[in-house]
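The complex appears here without one of its protein chains, the remainder shown in place.
Per-chain numbering from 1; labels A, B and C assigned in written order.
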Amino acid sequence: MSTMMTREQYEESLKRLKMRVYLFGERVTDIWDNPIIRPSMNAVAMTYDLARRPEYESIMTATSHITGRKINRFCHIHQSTGDLIKKSKMGRLLGSLTGCCFQRCVGIDALNALSMVTFDMDEKYGTGYNERFLSYLRYVQEKDLTCDGAMTDPRGDRSLPPHKQPDPDAFLHVVEELTDGIVVRGAKAHQTGAVNSHEIIVMPTLSMKEEDSDYAVSFALPSDSEGITYVIGRQSCDTRKMEGDTFDRGNLLFGGIEALVIFDDVFVPWERVFMFREHEFTGQLVEKFASYHRQSYACKVGVGDVLIGATQTVAEYNGVDRASHIRDKIIEMNHLNETLYCGSLACASEGHREPCGTYYVNTLLANVHKQNITRFPYEIARLAQDCAGGLLVTLPSERDFRSQDIGALLDKYYSTRAGVSAEDRMRVLRLIENITMGAAAVGYLTESMHGAGSPQAQRIMISRLIDMEEKKNLAKKLCGVEKGGPFV
Amino acid sequence: MSTMMTREQYEESLKRLKMRVYLFGERVTDIWDNPIIRPSMNAVAMTYDLARRPEYESIMTATSHITGRKINRFCHIHQSTGDLIKKSKMGRLLGSLTGCCFQRCVGIDALNALSMVTFDMDEKYGTGYNERFLSYLRYVQEKDLTCDGAMTDPRGDRSLPPHKQPDPDAFLHVVEELTDGIVVRGAKAHQTGAVNSHEIIVMPTLSMKEEDSDYAVSFALPSDSEGITYVIGRQSCDTRKMEGDTFDRGNLLFGGIEALVIFDDVFVPWERVFMFREHEFTGQLVEKFASYHRQSYACKVGVGDVLIGATQTVAEYNGVDRASHIRDKIIEMNHLNETLYCGSLACASEGHREPCGTYYVNTLLANVHKQNITRFPYEIARLAQDCAGGLLVTLPSERDFRSQDIGALLDKYYSTRAGVSAEDRMRVLRLIENITMGAAAVGYLTESMHGAGSPQAQRIMISRLIDMEEKKNLAKKLCGVEKGGPFV
Amino acid sequence: MSTMMTREQYEESLKRLKMRVYLFGERVTDIWDNPIIRPSMNAVAMTYDLARRPEYESIMTATSHITGRKINRFCHIHQSTGDLIKKSKMGRLLGSLTGCCFQRCVGIDALNALSMVTFDMDEKYGTGYNERFLSYLRYVQEKDLTCDGAMTDPRGDRSLPPHKQPDPDAFLHVVEELTDGIVVRGAKAHQTGAVNSHEIIVMPTLSMKEEDSDYAVSFALPSDSEGITYVIGRQSCDTRKMEGDTFDRGNLLFGGIEALVIFDDVFVPWERVFMFREHEFTGQLVEKFASYHRQSYACKVGVGDVLIGATQTVAEYNGVDRASHIRDKIIEMNHLNETLYCGSLACASEGHREPCGTYYVNTLLANVHKQNITRFPYEIARLAQDCAGGLLVTLPSERDFRSQDIGALLDKYYSTRAGVSAEDRMRVLRLIENITMGAAAVGYLTESMHGAGSPQAQRIMISRLIDMEEKKNLAKKLCGVEKGGPFV
Partner (left out) sequence: MSTMMTREQYEESLKRLKMRVYLFGERVTDIWDNPIIRPSMNAVAMTYDLARRPEYESIMTATSHITGRKINRFCHIHQSTGDLIKKSKMGRLLGSLTGCCFQRCVGIDALNALSMVTFDMDEKYGTGYNERFLSYLRYVQEKDLTCDGAMTDPRGDRSLPPHKQPDPDAFLHVVEELTDGIVVRGAKAHQTGAVNSHEIIVMPTLSMKEEDSDYAVSFALPSDSEGITYVIGRQSCDTRKMEGDTFDRGNLLFGGIEALVIFDDVFVPWERVFMFREHEFTGQLVEKFASYHRQSYACKVGVGDVLIGATQTVAEYNGVDRASHIRDKIIEMNHLNETLYCGSLACASEGHREPCGTYYVNTLLANVHKQNITRFPYEIARLAQDCAGGLLVTLPSERDFRSQDIGALLDKYYSTRAGVSAEDRMRVLRLIENITMGAAAVGYLTESMHGAGSPQAQRIMISRLIDMEEKKNLAKKLCGVEKGGPFV
């Protein structure tokens, strides 16, 4: 029997949390009803809702390898390349149904990375992290929890390692070791969906040396633990969500948000600590989480589907969809979008089994995929704006359309061909605005750039993972610099 | 002696206008104090302010060819390629000082186009349009007026010519001919800076045939003429301007706006009519205005200067400005920006004198320039987001920074290296947000795409203006398909 | 027991063929010793050689689904997505070991396409094509034959269908139907590796209507059948292969060639006819072959490996490999190359089983993959030329290096740092020249552009295969144009 929550149960579960959240300089008390936050909760809720619909069962659920029960795939440890491929498809599906970042992939990526690194640490040190982790995993699976995977520290002066920072808290670290647990201080930035999560799983942000052992710490906590504060970031056009039930927001229901999460001397019990001073494993944990998370950018293919659909729709409304240049641009948008899809599938299809049993993506191809994610959505967005026409940015507000004085004039002058209402045209244009420069552009563009590592991070990984010696040998043999070519 | 207005005089002059303006469904009565509109008036005011400063005199002013007086260059008819080149430089200068669209170039482009087309109509028909126009020009120069150049009609069903539209008003047209003037009805969309202008100069939007003669009309009117209504369009992040004196707006002072301008049976006296049913000249007027206006996109080079400067600044604040990949990306931004500059200079430098004496840009190169404008700013913006880092879109509001509760924490966690205040870092990030996805992105990106004609319009012109026969001859002679090569 | 030929047996088998081959206006009698043709035979020979080496067994061989014997994968009908993935890897492997087009993939693609289409025709018409085909397949597998898959007709006036051509032979067609077979006339252009093949499998070149039934014909013949003539095309730098054992050729051993294959009233016995006037199935056969063949462009990833290796090598020789811009360009080359690899893997991984049992690639992704192949190799080649330096094109001949008079001077002036011989530097530069503008550029660039269909062919397929209605629905629901969104 499944323990998967319904969408309503998810909402109820969030309401029971007592998070300390700030927005626009004020503490938010009614998180679940806040118009800025609500759309992001709606998006997470979709991950619950779809998992219970038969048509999405194969993609959205999996069988737990520890309990044998059907669980939400977001709580699953990948047991095959098939699982990895379904994760990519789940990302595209949810992106396409929400048109935004649905914020739950950080959790699955953190869980899978920890499933491997806790195992490997135990292998080396005889520690018991993996058992702790599996016990935690069982809890997450049974309760069907949403977990935030928190990695990025503020980092202060980027030219200095953690222990040399003027402010030691620039990286999150252990400030006290107690008999029943540890106390940590610091912050995690850019935490997508943190305020919609039940749990927060903290990991170090970079590969560390011995001097930084205090910073080599990983743990999980309920998101409303004492001492944790969330400060929600502003997004382009964020306050349109506060303007009421207007189509000016573009996406009527969904949206992502990010928060700075501050840990002000927060206590973590030992059973929730998954790494403690094993600095040699920080690099591995970062790389494993990052690789999984780079795969996760399959979601942008789904948002691309929405943007392409909106572009095609407005082209039809404008009566230009048969123009060869419009058709070609829409083909190009699709081509780029499906090229991205290829990357997310290929790194999954080429995944392999790690010693602990978890399946891990092909790291090189996951980095290649993410690198394209830092480029193609921008070009897709540019082409969308090209096809949409200038009205995209000169359109009056919905209130003008509803105005007694001028509403009829707007309806008159924004009508195009028979059978298309000016209002529908406006709605679709607002959705394109939303994805290409509004609130969803934060996720579709800028987060595509920097989430799971900025472009240069992927380039460094690509550089490391390519076998240049082999390639040099191939060349040298063909031109005769080295003997021993194929036929000799 | 010059009659150029001071910035204060310009503001006073606007206050005297009685325009009918709508915004957010309400009529705006205090246009000059409206927080959404004010930044755009500030930008236009810069065109007055700079013209009176000695250091900018050479670029910002010219000598009127009809009065011999020093005038603002925006009221000038180009008398040499040097004038055209200075126009390009004026655009870059103002873009760099305002970081946005300063909205006055439509006027100079309309005036120059009419200076040629009225002359040519008179040559053909013996009409007196040019004299009328010159008399109007003298008035504009003496009063130092800002003119909106209004071309784009809503166009209804784009597959139909004006006279076949279900709604005949989809294109602006003459509805009545009176002894002292004409009555017109219709609308002009996407009118940048219309509400900051003293005058509105109307031109037809496309090349017309005889059946569309009623639509072949050009005229000028005071912007607060009876029957004209302005509806201001929404922009990304527009309401941040209403949040008070916050740095969340990015650009503290300047911004552009666009409006739909509706002509509801508006009377135009004969002395202000510059084209009346001469449909054969509509194509020429459109092409002339468009070519000049494509040159005008030199302004985006100036906005690019600001964005590059902001990117370099935040890279320094983040301590990553010495990283080779950041340096290379900033070089690329500059390279693209200067390539755009080359286009705006080349089409001016290759300009020529028309029969009426006005200098006209090289049409082919002006189209080539504008085509690049539809591409490079998007890539420059993408690179800016790459270099700026993810904080660009996860940054809390200024109110959070000022908060008693959490302000100090934000200051702590957003500090980087010594000597850089977290606040300065935030300010610059907000400016990058403003230009790449906020209110100024409307001008820097989407208007770059569609202003002065969408990309396909330029491609059609490039296709028409290239001498393909000559190129084919060159090829055929070199490979021997045609005899008569160079040495034969 | 395997019947796979050795490399020597392959060469012997070719020598037994009596093909009618023309090159430089002369009939070639000693095909196997012709210096232009030999490198292409060497490349095909690698497909035999590797299949017998244990380290490549998994990739290069398969188990025949009709005989259960181990066969060369190039003769195999795909029985799983795993088979499809291995085909992609086989392509990369061979490309990387030969640095050129190895010419045998047209055969596997033709065989797999016919395995499906003959089955489907039988299903519809009760014909016996599939049995004929399987019998032929068994022959090919047992003899381990190389098959040319011949599709592209000369096509004469491209605006006309086959039956309306001024010259009816512009498309290959049946000219006579006999009791024991048929007689065909026409030609197939751009036949890569035709003269190295034992068999030629002919397929129609486009989707046909009833009027073109005479042109709806598919069959297989021994390549030296009576009436078949081959005319070998010129390639860039082809004659360097005739200059003897010089490193000026870049790739010392391998190279591809193409031929025009003319069928001058050639007799085909019925047991080798796989389609005869079933015009409704021409489109399917074209699409199936094309999709498989678009996947086959995994080979260019292997050639990319060689080019990247050569570029890295020459950068090291030149002492510039640590320069950040060189490192970044080589990362970019790898990034693009691996992005191509993702496409070839993804279309395989997303393959599916057809009714006949054959596994077929995902058509959409195969087209997306091929589309990228028409772009990225050009950019990789450009970057290679950037990193290689100008010496790439100003390097004297090997004969100059061997010259008594000036050899020592060249050695002196082309030496760089200690430990690198001028000769090795020259060899690698010649290899880069070979791939980016010499004989191998024909395969790496121009064939990447046009092989398996020119870019526009893929764009048309992408356009057809994308489900735009679904995407429009997604968009319309999110912005409220359509009700019935996720939560309603």
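Going forward, a residue touches a chain if its C-beta (ideal position, glycine included) is under 8 Å from a C-beta of that chain, and two chains touch if they have at least 3 such contacts.
Every value quoted in this text rests on a predicted model; they were computed, and no experiment measured them.
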*Sort through A:52, A:158, A:209 or A:325 and give me the one touching the missing partner chain.*
A:325
*What chain B residues would touch the chain not displayed?*
7, 42, 46, 49, 85, 96-99, 247, 250-254, 305-310, 312-313, 327-328, 330-331, 334-335, 338-339, 341-343, 345-347, 349-350, 364-365, 368-369, 371-372, 424, 427-428, 430-431, 459, 462-463, 466, 468, 470-476, 478-481, 485-487
*asked:* List every residue of chain C that touches the chain not included in the displayed model.
replied: 22-27, 152, 154-159, 166-167, 169-170, 187, 189-190, 229, 231-237, 239-240, 248, 258-260, 262, 264, 318-320, 323, 325, 374-375, 378-379, 382, 385-386, 389-397, 399-400, 402-403, 405-406, 409-410, 412-418, 433, 437-438, 441-442, 445-447, 449-451, 454-456, 459
*Which residue numbers on chain A touch the omitted chain?*
324-325, 328
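FYI, only the chains that are shown with their structure count from here on.
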*Geometric centre distance via CA averages, chain C-chain B, whole Å*: 51
*What is the distance in Å between the mean C-alpha positions of chain A and chain C?*
39
*Sites on chain B at which at least two other chains make contact*: 325
